[in-house]
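One structure is given here, and the rest of the page talks about it.
Excluded from the complex is one protein chain; the other protein chains are retained at their positions.
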Amino acid sequence: MIILRSLFYILIFPGALFTACFGLFLAGVDRKVVARMQHRIGPPLRQPMYDFFKLLGKETIIPHAANKIAFLGAPIIGFVSLALIMLFIPVGGLTAFSGNADMIVILYLITIPGVALIVGGSSSGSPYAGIGISREMVTMMAYELPFVLVLLAVARKAGGSELAFSMEQVANWQAANGNMLFQWSMIPAAIAMLLVVPAEVGTQPFDVAEAETEICEGPLIEYSGSALGMFKLNSAMKMFVMSGLFVSLFLGGIRTGFVVCDVIVFILLCIVVTILCMSTIHAVTARLKIEHLFKFYWTFVAGMALCSLILVWCGL
Amino acid sequence: MIQHFPVLAVMLLFLGAFCVEIFGSNNAGIRNTIAMLAATIALVLIYALIKPVMIDGEIISYWMGNWAPVSGYAIGIGYEVDALSLFFALLVVTTFWLSGVYSMSYMAKDHHLGHYYTLYLMLSGSVLGLVMTGDIFNMFVMIEIMTFASVALTAFRNENEGTLEAGFKYLVIGSMGSSFTLTGIALIYGQCHTLNMAQISAQLCTGMTPTTIMAFALIVAGFGVKSYIVPFHTPAADAYMVAPTSVSMIFSGMVNKAGVYGMIRVLYIIFRAMDKSSVQMLVVIFGAVTMFIGVTMALAQHDFKRLLAFHSISQIGYVITAIGLGTALGITGGLFHAMNHTLFKGLLFLTAGAVLYATGTTNLDKLGGLSKKMPKTCICFLIGAFSISGLPPFNGFVSKWLVYQATYTKAVETGNFVYAIVTVVALIVSVMTLASFIKVTQAVFFGQLPAELKKTQEVPASMLVPMYLMSALCVLCGIFYPIVNKYLLHPATEATLNVTNYIDKMMGDGYAAMMGAQNIEVAPVQFSYWNPIVWLILFVIIFVAAFLVITGSKSSRGQVLNPGVKYDPKYATFFSGEEELFSQVGGSDLFWGFKTDWKGYYKVLEGLHSGIVTDYAGWTVMATAIITVCMFIFMR
Amino acid sequence: MMFPFLKKAVTNAFTKPSTEAFPCPEAEGLGKYRGRIAFDGEKCVDCGMCIKVCAPAAITLDREDVEGGQNIWRTFDLTSCTFCATCADFCDEGAIQMTTDYHMVGTKHEDLLVKGVTFKKTIMGELECDTDNCIYCGLCARNCPQGAITVDRTTKTWQIDHEKCVKCGICIGKCPKKVLKFGEPKPEGVVFDESKCVYCTLCAKKCPVGAIEVDRPNKTWTINRETCIKCGACVKGCPKQALSMGPIEE
Partner (left out) sequence: MFNKLINDSASKSPWLYHINSGSCNGCDIELVACLTPRYDAERFGFKLAGTPRHADIVVVSGPVTSQSKERLIRTLAQVPEPKCVVSLGSCPKSGNVFKGSYSVEAPLDDYCHVDVSVAGCTPKPEAIMEGLYKAALILKEKREAMHK
């Protein structure tokens, strides 16, 4: 019975299928909102789904400079790890797998899609991809520091003396004394997290790695057909996973009676977060250069996260 | 019968060394058989010790020439193998056995291999002896043999440029370290009138006199040099690069572990200084600085093996930080990371050797696209790279997680913000490790194949077998952590923290109680959520689900086209329409974004690594002076 | 301000987007947009000016001999046209117009070709009879709709009244001995009437090909027959109607 239930968790509810569908929907919302902000109608909400299925229907060309296994395996590994992350994030109070070290596991699992993109890019053997992966790696290094500081601050705040690295404890703590976002000492961390989310997902100002104008889609240059579809699905799921993570870390306290409306509340909050941090910034700014991005993350965003860590550290 | 095994193993290796020198110097057959025979028997002897020491928790003590202690004074040289020393002995034995198998074909092209195998057996025997001895002077003798064997092995291929210089640097810094240890031991001997570690630690329970503090500082500095902590790390970087790969694998797997073992032995058991928070802070800061400088230097390297060398230094930083915390969780994390480091760093050095053997160069800018020519090596490399950067299914993840948890719980318990900073530094260093291995993956295995490397083939089987073994171990240790913890880590941690039964076993019961040493109860470290089997099923299920989506039934999906025709432009790489020309994005210029942002830091760092021996010697002395001053302040 | 465009973006989000839902309403405000070419075959006098001035040589001709005249198919290849409307300017007859229709999308080449035909009667010479084989049966006279031919069997004479004859060509069809045919067309061109001309040189200016020279002081008017393309611009331009199109002698 447990196997069936966990299978359901893995494949259907918070796992692969739900994340994929909702990720695509969230990507659609993001594109629509950005379009509306540029005063144009914008694609229908199910456009990313169309993109995904169209790509499934296309030919997958493997260039002869590419290493076949890594080339085809990378998107799948990215997809698998994203599906796994979702199991640790409490979707409306329901977590499939929870232990005492969720945050560190999430921290590591989030690096795997990045690594998958990098391995995929470098295995395609194109020089554009080479430049793309170096930028992707520097972006990863850039947002990792503030991300870690935020997680430590939340763990310290939620856990008090013995650390709360598990998402469930964070959720219960928030249920007990109000959302993390409304604690004034945690507001800088929330802002830092809001800025980390677009970098991790790779939306406009921070998509230095996949700059389609300068280095023609960076690591994804040699991808076509279903492998490319999988990568596009990965980036859509990343959008959902990261906004889900933000909601569960900072807005986890909202609890209604039933699971169903908890899930709906969770989804609505995810949409709000996506619109707030990914779409608005996307519509308003232009792409950064790589060292500006690195300097931005390691000075401003890390500073915000650090000052909230210090505030929490002094017990506020 | 069991207690004879430790000495037997060590003596066997030294005997093998002499036999190889005498009989095998011109006949390859005899030489190889003697070397491998000695290595295998030593392996079997040490593995036989697992049952008594690890499972039954018994400590093996053996007095040379049966000179048992007389009325509370230890005269003879005692061998004592408790869980901690057996843990390191297992690492040592496994590493040098694999290196032996690897060097069978790797060194085949070299000449006068007789000397090579003699030095190889001497080095292994000395490190094994160092790890298992109970007598501090005997430990010093083993350190001497180890140092000089590794100096000779560093400069083995003396026709290559840079080997003699590296050997010379290693000699100078190494012997400075040994001399510090020797003076320390002399002071200890003057104070405690004995050389047996157990008795020394028993006598020091009462209190530390200025001479013992001086001795403690010097010995700690000596072992610091041996484990290549930052101020002393410079010879390691050169030595690993120029030494033959099977030797640099021994260096990074065994030699710096011997240094770490010495540090643990000295800090925890002999001087029991780790209950003082200030000493802990000092060790942790040294560890954190080593971590950070090691990885940032690695990011700037152009050579494959030199990059791996700097990584060894930074991973040792991890181990030292974890050990410096003093908590049970910290030691477990540190020991497990030491073990994992031996595994994945050994694997990475073997792959580097394979690349060197197949292409003749390890310069990152000249290599590229080798995954098509050497698929097996590429897979082993990827496993090693992912485990060193700590990605979940592999062993690096578990040990690094233990280290983070330990540092952060320490930070919270002591309320000291420095440990939180150390946790953050540890996490960032882990990302930078991942970054530098992405750089190597792109530079060596993926990317485009240069014209002159067209003819490279896969390395012979005898080099691949150790690689497979090590990658299997990497994956297994990562997944079956609870078993590893129960049989290896927990007993070792308990042995580190409980000094009394170490002393009683050597000096007879009740001796420790007389001296007032006390025990700390060690709760086993659980890692509850990590039930790997569920994870494995998880991974496989979704992997299969996703694979179906990608390849799917041929009819409805676009087919996956294999690049059949060679120069059909459809399968050529996209160069904005140009003819396909070779333009490999070299490994060295991958992180210019990061380096331009940190220009100031890198200018200073490259300035410090000047390459002149006198600078390094200056640092060694300066660092020892700092340690001594700190010890005097802290141990008061 | 960190994000200058932020305020505008947020207000945009809540206002109606400015996209014209293109498929439904046509684009308006085209004014003088030069779109698809409309060619009216009848008006065209086949003067050939459009072909001469078309830079990308987008206009092609093919003549197709039809009985009694010639069909001239003029095709405008829109995929080659640069829509500069020079041909429309030069076409005095106004046969070429640029419409504001911008839907010039085609999957086949034919979709983007604008074809037009002008029928041009051949200017035939007068009807002649080959009297030695003629048997004077009088069939041509009886069938001539205008009654322009008179045949006298007895005196073996065959006359024709050139004014009445409309060169319909029915008699040729009827003649059993096939002796009737049109003679060489008398060349046509610009006929100059000395009396009305005041030598104002307007015709010379109007002539697109510069075939006419007028010398005011010694009152001479000459025309270069070869270059003249018989477009009739001078006839239209002459204030005194001194010029007219008609058969010319030499």
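Going by the order they are written in, the chains are A, B and C; count residues from 1 in each one.
In this text, a contact is a pair of C-beta atoms (placed from the backbone, for glycine too) under 8 Å apart; a residue touches a chain by one contact, two chains touch by 3 or more.
As the structure is a prediction and not an experimental result, all values here were calculated from the model.
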Shown chains touched by the chain that is not drawn here: A, B, C
Identified contact with the non-displayed chain, of A:S224, A:S243 or A:T280: A:S224
Touching the absent chain when the full complex is considered, from A:G57, A:G160 or A:G315: A:G57
Residue among C:M104, C:I172 or C:C200 touching the omitted chain: C:M104
Hidden partner chain, residues of subunit B it touches: 555-558, 568-570, 572, 574, 576-579
Those residues of subunit C which, in the complete complex, touch the missing chain: 17-20, 22, 27, 33, 35, 55-58, 77-84, 102-107, 109, 112
Chain not shown, touching residues in subunit A: 31, 35, 38-44, 47, 49-54, 56-61, 128, 212-213, 216-217, 220-225, 228
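Basically, only the chains that are shown with their structure count from here on.
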Computed distance of Cα centres, subunit C from subunit A, in Å: 71
Intercentroid distance (Cα basis), subunit C paired with subunit B, Å: 96
Averaged-CA centre spacing for the pair subunit B and subunit A, given as whole angstrom: 35
Junction residues of subunit A - those touching two or more other chains: none
Interfacial residue positions of subunit C with respect to subunit A in the complex: 3, 5-6, 9-10, 12-13, 15, 17-19, 21
Subunit B residues within the subunit A interface of the complex: 369, 371-372, 375, 378, 382, 386, 389-392, 397, 401, 404-405, 408-409, 412-413, 417, 420, 423-424, 427-428, 431-432, 434-435, 438-439, 441-442, 445-449, 527-530, 534, 538-539, 541-543, 545-547, 549-552, 556-563, 566, 570-576, 580, 583-585, 589-594, 596-597
Of all residues in subunit A, those that touch subunit B in their complex: 6-7, 10-11, 15-16, 56-65, 67-68, 70, 72, 75-77, 79-81, 83-84, 87, 97-102, 104-105, 107-109, 111-112, 115, 118-119, 122-128, 130-131, 133-135, 137-138, 140-141, 144-145, 148-149, 152, 155-156, 159, 161-163, 165-166, 216, 221-222, 225-227, 230, 290-291, 293-295, 298, 309-310, 313
